[in-house]
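With one protein chain withheld, the remaining protein chains of the complex are depicted in position.
First chain written, first letter: the chains are A, B and C, and each begins at residue 1.
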Amino acid sequence: MTDAKIPYSLNSKAVAEATRLWLQKRGVTLQEIAELVMLLQKKYYPNLTMEECIHNVEMVLSKREVQNAVLTGIQLDVLAEEGKLFAPLQDMIENDEGLYGVDEILAFSIVNVYGSIGFTNYGYVDKLKPGVLERLNDKTTGQIHTYLDDIVGAVAAAASSRIAHRKQAEREQELGLPHAPEDAEEAARRSSLENTEPE
Amino acid sequence: MTDAKIPYSLNSKAVAEATRLWLQKRGVTLQEIAELVMLLQKKYYPNLTMEECIHNVEMVLSKREVQNAVLTGIQLDVLAEEGKLFAPLQDMIENDEGLYGVDEILAFSIVNVYGSIGFTNYGYVDKLKPGVLERLNDKTTGQIHTYLDDIVGAVAAAASSRIAHRKQAEREQELGLPHAPEDAEEAARRSSLENTEPE
Amino acid sequence: MTDAKIPYSLNSKAVAEATRLWLQKRGVTLQEIAELVMLLQKKYYPNLTMEECIHNVEMVLSKREVQNAVLTGIQLDVLAEEGKLFAPLQDMIENDEGLYGVDEILAFSIVNVYGSIGFTNYGYVDKLKPGVLERLNDKTTGQIHTYLDDIVGAVAAAASSRIAHRKQAEREQELGLPHAPEDAEEAARRSSLENTEPE
Partner (left out) sequence: MTDAKIPYSLNSKAVAEATRLWLQKRGVTLQEIAELVMLLQKKYYPNLTMEECIHNVEMVLSKREVQNAVLTGIQLDVLAEEGKLFAPLQDMIENDEGLYGVDEILAFSIVNVYGSIGFTNYGYVDKLKPGVLERLNDKTTGQIHTYLDDIVGAVAAAASSRIAHRKQAEREQELGLPHAPEDAEEAARRSSLENTEPE
């Protein structure tokens, strides 16, 4: 837990920007992640647009828990690429060792941000490796994406879960159902914004 | 994943209300959960108020993932109290069997909603059983709270994590730091509210 | 944690037998689960036999953590089939509601028993629904398998992870590599058996 007295101070914006920057440096665009989301969700929501998919990917990436996992994973990939990890960790990450599962563990901390309904989508794209995931898995490039590969799939799965939650809220509003809990949260948030309180 | 075509339709408000109702029926007040939050957090935030604690407990309880776990856990407690589970599940839940850990698993799905920083707080209150948790653990009442006990601790731990995230945002605003990502999300949400979009 | 003084006493054999019995009652055979394992693993181990797959499914099912999840999940399915849960939990489980994810949470506690490398396999079979999973997902039978469906996929994924660990041990033995840690555990276990110690 944070202790308010220590001089070090977290700069949340720097963490968010580093996340975006490092994804870009490692060659992954939001558009590509959004394409995975579209692939996973168009069957359920035929009218889903790429703009919505991109927006939901951005919202997932705005979560601190997700940023921590993205930065830690990319850092380990980069260090493995530079050969700077100690053996045998170097070997395991460099070779995407099947019995090394810490990459999956970080990926799961991302999926979990929108709950367990994303587990299935994560496993599915991680197995089939569509789109950007195929490129990240190409072992002939000299680049190492042992972590990023799983992380990108996890961000897409989390964005899919977020869409499922939002679409349900939309549906209930259209049916004229009384405000759902998420609306209550929003109302609370809106009033707190009006009072310029941080929450 | 939801299929938009089936006639059954989820009523989110009913789920939210059932959650609140069943907590009440089982004798747990928001005030009591908020007291656990205060116990966990006052050391870090001396100015924390009970109103803030209650508000954060409410926000945790407004999450669908949390509602699902609360309802499922209480249902199993109630059925065990009525002796309606099949042996040996009946015995294990009735006796809060040490090697039965599904209650901890549901509790963890609640803690996870605000990320891994809540793990420690959950374990701490679950071990020490302060306040309401002591009452829920009293095995002499005839009531069975094998699940609810862990669930209440988990809601308190999740609310503590939520507070830690919000307090950091406050601190950064006071320091005049550029808007953090959570603010960005809020701005997006506010503008969508103005356009009466559901997200 | 277990308190040695309470009169109630867990009977592990009864838990193990109930697990096997209830899987059978709900129409799932070990053979069918083993077929999912074969589907997931034959690509990696062309010589894998059905006997090995069945053996690994049995080993997964011998774990207490797995038995707890299987029994709890099947109990909830059965109660939903009998209409005995309180609304709205009854509706959500009866209709395999997309935003209800407690079934996935239980499934994950099973996959986790052999570590994170099973996450991908679980998601994959849960999405594609091959073999027995297709039957469990048939919503026209009147039976409810909201939990069992995910549980069976999870047992198959866990057995796949177990095979991956064992095959690596075999490979290292063939290469004449010094004994791996799992061997050390086995040696310890063997000597303890000789001394008729419980571990």
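Throughout what follows, a residue touches a chain if its C-beta (ideal position, glycine included) is under 8 Å from a C-beta of that chain, and two chains touch if they have at least 3 such contacts.
Computed from a prediction, not measured in an experiment: that's the story for all the values here.
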### Task
Please identify which of the visible chains the hidden chain touches across the whole complex.
A, B, C
### Message
From the list B:32, B:58, B:91 or B:126, pick the residue that touches the absent chain.
### Response
B:126
### Task
Please pick, from B:26, B:63, B:145 or B:165, the residue that touches the omitted chain in the full complex.
B:165
### Query
Footprint of the hidden chain on subunit A, which residues?
1-3, 6, 8, 10-11, 14-15, 18, 22, 64-65, 68-69, 71-72, 75-76, 78-79, 84-89, 91-92, 94-95, 97-102, 105-106, 109
#### Entry: Residues of subunit B in contact with the chain not shown
98-99, 101-102, 104-105, 107-108, 115-117, 119-124, 126-128, 164-165, 168
#### Entry: Where the unshown chain meets subunit C, residue by residue
1-4, 9-13, 15-16, 44-45, 55, 59, 62-65, 67, 109, 112-113, 115-117, 120, 164-173, 175, 177-182, 184-186, 188-190, 193, 198-199
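In this section, only the chains that are shown with their structure count from here on.
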### Task
List the interface residue numbers of subunit A and of subunit C, divide the shared ones by all numbers used, and answer same when the ratio is over half, different when under half.
same
#### Entry: Distance between chain centroids, defined by C-alpha means - subunit A, subunit C (Å)
28
### Contacts with two or more other chains, residues of subunit B listed in rising order
1-3, 10-11, 15, 64-65, 109
